[in-house]
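Left out: one protein chain. Kept in place: all the others.
Entry: subunit A
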């Protein structure tokens, strides 16, 4: 390669490396702000500030959704399978909200370790499948759980 071009190429590569390092350091420094939500373990560890608007995210724990028959108030536990946090919300939930589904709730922690949400968004995963396949999977899982001496996790609660 021509020496001038070699020199230009080096300059461009230096530019790219420099910019990448700068952006990497910036995003690393801002990682708390870029993270959309705190997971329940972070909240349990006391990393989430009390009485500041934050988001909490995780899975809705099976069997913990309690609806108030008189109003739109809902209570449920959000878990990341190591710890969980109780969420209280008044309002209409998105269609995809269900036990075992991911959610991101916006609100604040009150002093008693309870998360008071004013917005609940549903989070879905990257897996797509036809309904029949899902039914078949659930049936298979149910059979396995019903078998005597089954070792599979029965926490699914079907």
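Quick note on the criterion: a contact is a pair of C-beta atoms (placed from the backbone, for glycine too) under 8 Å apart; a residue touches a chain by one contact, two chains touch by 3 or more; residues count from 1.
The criterion applied here is as follows: contacts and distances are computed from a predicted model.
**Q** One chain of this complex is not shown here; going by its UniProt record, which of these names is it: "Acetyl-coenzyme A carboxylase carboxyl transferase subunit beta", "Heme exporter protein C", "Sarcosine oxidase subunit gamma family protein" or "Spore coat associated protein CotJA"?
**A** "Heme exporter protein C"
**Q** Can you tell me which of A:9, A:29, A:72 or A:140 touches the chain that was removed from the display?
**A** A:9
**Q** Which residues does subunit A use to touch the chain missing from this display?
**A** On the subunit A side, contact with the omitted chain comes from 5, 8-9, 12, 15-16, 19-20, 23, 27, 31, 34-39, 57, 93-96, 101, 104, 119-135.
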